[in-house]
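Before anything else, here's the structure in question.
With one protein chain withheld, the remaining protein chains of the complex are depicted in position.
The chains carry the letters A and B, assigned in the order they are written, with residues numbered from 1 in each.
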Amino acid sequence: MALCGSDLVSIIPLSTRDIMGLIEDAEELRRALRVYGSLSLARGRIMATVFLEPSTRTKLSFTFAMKRLGGDVVDFDASRSSLLKGETDRDTLRIIDGYGPDIIVLRQSKPGFPMEIKDEIEAPIINAGDGWNEHPTQALLDAYTIWRRLGRLSDLRVGIMGDLRYGRTPSSLSYLLAKFPGNTIYYIAPPELSVRPEIREKVAGKAEIIETESLEDVIEELDILYVTRLQKERLPDPSIYERLKGIYRVDAALLRRHRHIPLIMHPLPRTWELDPSVDEFPQAIYFEQARNGLYMRMSIVKNILCL
Amino acid sequence: MALCGSDLVSIIPLSTRDIMGLIEDAEELRRALRVYGSLSLARGRIMATVFLEPSTRTKLSFTFAMKRLGGDVVDFDASRSSLLKGETDRDTLRIIDGYGPDIIVLRQSKPGFPMEIKDEIEAPIINAGDGWNEHPTQALLDAYTIWRRLGRLSDLRVGIMGDLRYGRTPSSLSYLLAKFPGNTIYYIAPPELSVRPEIREKVAGKAEIIETESLEDVIEELDILYVTRLQKERLPDPSIYERLKGIYRVDAALLRRHRHIPLIMHPLPRTWELDPSVDEFPQAIYFEQARNGLYMRMSIVKNILCL
Partner (left out) sequence: MALCGSDLVSIIPLSTRDIMGLIEDAEELRRALRVYGSLSLARGRIMATVFLEPSTRTKLSFTFAMKRLGGDVVDFDASRSSLLKGETDRDTLRIIDGYGPDIIVLRQSKPGFPMEIKDEIEAPIINAGDGWNEHPTQALLDAYTIWRRLGRLSDLRVGIMGDLRYGRTPSSLSYLLAKFPGNTIYYIAPPELSVRPEIREKVAGKAEIIETESLEDVIEELDILYVTRLQKERLPDPSIYERLKGIYRVDAALLRRHRHIPLIMHPLPRTWELDPSVDEFPQAIYFEQARNGLYMRMSIVKNILCL
């Protein structure tokens, strides 16, 4: 798959060579920014950000990425939009596409929506999250972060903890890790939020899978612990949520109980599951991870725009 | 009327020559964009978008237009503004004007508001909708769309259907069509939403007017059917609305009952009045119409900024 001119709706069609190419470009863009401050590669190009689910973190990251490349951004503000008047998301996207953006960054709540719509849309689409399904640019920036720290994307033991059933981050990251040899994924979650069967199927035979409810049982085996948020509204009973808060939570005390502390990642924003007391540990790399998102998204946009 | 440096608050003062000039520039800008991607005509110029009524479609179109001309846009976000603190719209506009925008695109709910305020404001104002009164840039992009398809703006039979009482699109389009010879306007609406007397008066003697409640009676006579949205809140009784939903609605089945199918236009967004089953007809030109808005608004901005 060549990224030039194409959509990025899933991590699945990317080859390991595509991924390594994106990482190399991210490194190169990082160096260029350090020297030049901003670039002018994307001068005259316009990105449309279309976030049909509320979000600002990912949108902000893409906006900075596009502007640092020298391009401009037009945001479709869904909250004050004609959606209120009953327009379908398909109409919305066709109209925005008609205004001729060079690239569309799309978030929508329906799993598979970017795949459904992409052939009707002229501009390349970057999936910035389709419900619980995928979030490929997050997986790519996660991979970039791991590669920067450990120098490889293979032979890793990665624990993914939290909401594995409804989260889109665990799925995309799993698909990515399954492309490289020798990886083991530890899915750490309560039964109510255990990893979706379709993820397990796609990963099986490529990466080794270990499922557990207990972080402390496996933490010393991990190179990386990837923490994600549990969401109250997805649990059948509030009392379950309160009980889980005590368990699926990483803090300084927990880390100090172990001889080996893995690198700690988190897609952010965080709530109680990752305590600020962890910030001081050298293994805490989630703010670095967020920053890496800037360079990876610059790299993705540069490649899709064939710059 | 020369557009250079002036406001565009109504379609009425424009001559047919002004309109044809805007259409020619829209065509030229379309060609230029195809070759160059973006232009730099408006480099260093700033448009302020001030939408004091919620809307995003028109704002987005102007934003793309300005950015493709090479200029920049600053949006005044009314929803989170000091309006909440009780400031008047007049104060708001005077303050924004003080920041020195090169052009202001204004939407406000009070009919005639841009006319009232314009002499206190230094920047040229484009009326992007003043309540039910006018929406001149919509009429200009409608005209551009008709001209591209039929090669003329005269000797047309145009049906305008839907909410003719409170809609601002029917009025501006009517005033525009009345400037060209030989046009007939069919107003197709229930009595509760029939065309406003002031529109009828301004058009009388210039274009022929035919009023009807029945689309099917006249559809075969039309070159263009311009569909607009009915708005529930404007009808005295919800049961009337439900009855009208069955009548003021275009779908594939209705079109197939007729030997002649007119070009179908709609200002978008649409709801039930224009069924997606119509999208496949070659006569469905509303997405093209939305796209034409980009070029027409570039043309309008270019002319007002004297570029």
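Keep this in mind: a contact is a pair of C-beta atoms (placed from the backbone, for glycine too) under 8 Å apart; a residue touches a chain by one contact, two chains touch by 3 or more.
Quantities reported herein were computed from a predicted structural model and do not represent experimental measurements.
A.B. asks: Among A:31, A:57, A:243 or A:260, choose the residue that contacts the chain missing from this document, as touch is defined above.
C.D. replies: In the complete complex, the chain left out is touched by residue A:57.
A.B. asks: One chain is left out of this view; which of A:15, A:154 or A:271 touches it in the full complex?
C.D. replies: The missing chain is touched by A:271.
A.B. asks: Among A:94, A:196 or A:229, which one is in touch with the chain left out?
C.D. replies: Of the listed residues, the one touching the omitted chain is A:229.
A.B. asks: Which residue among A:26, A:235 or A:290 touches the omitted chain?
C.D. replies: Here the residue in touch with the unshown chain is A:290.
A.B. asks: Tell me where the left-out chain touches subunit A, residue by residue.
C.D. replies: Contacting residues on subunit A, toward the hidden partner: 33, 36-38, 40, 54-57, 60-61, 63-64, 67-68, 70, 72, 79, 229, 268-272, 276, 287-288, 290-291, 293-294.
A.B. asks: Pick out the residues on subunit B that sit against the missing chain.
C.D. replies: So the residues of subunit B touching the missing chain come out as 43-46, 72, 74, 76-77, 79-82, 84-88, 91-92, 94-96, 98-102.
What we mean here is this: only the chains that are shown with their structure count from here on.
A.B. asks: Counting only Cα atoms for the centres, state how far subunit A is from subunit B in Å.
C.D. replies: Averaging C-alpha atoms per chain gives centres 40 Å apart.
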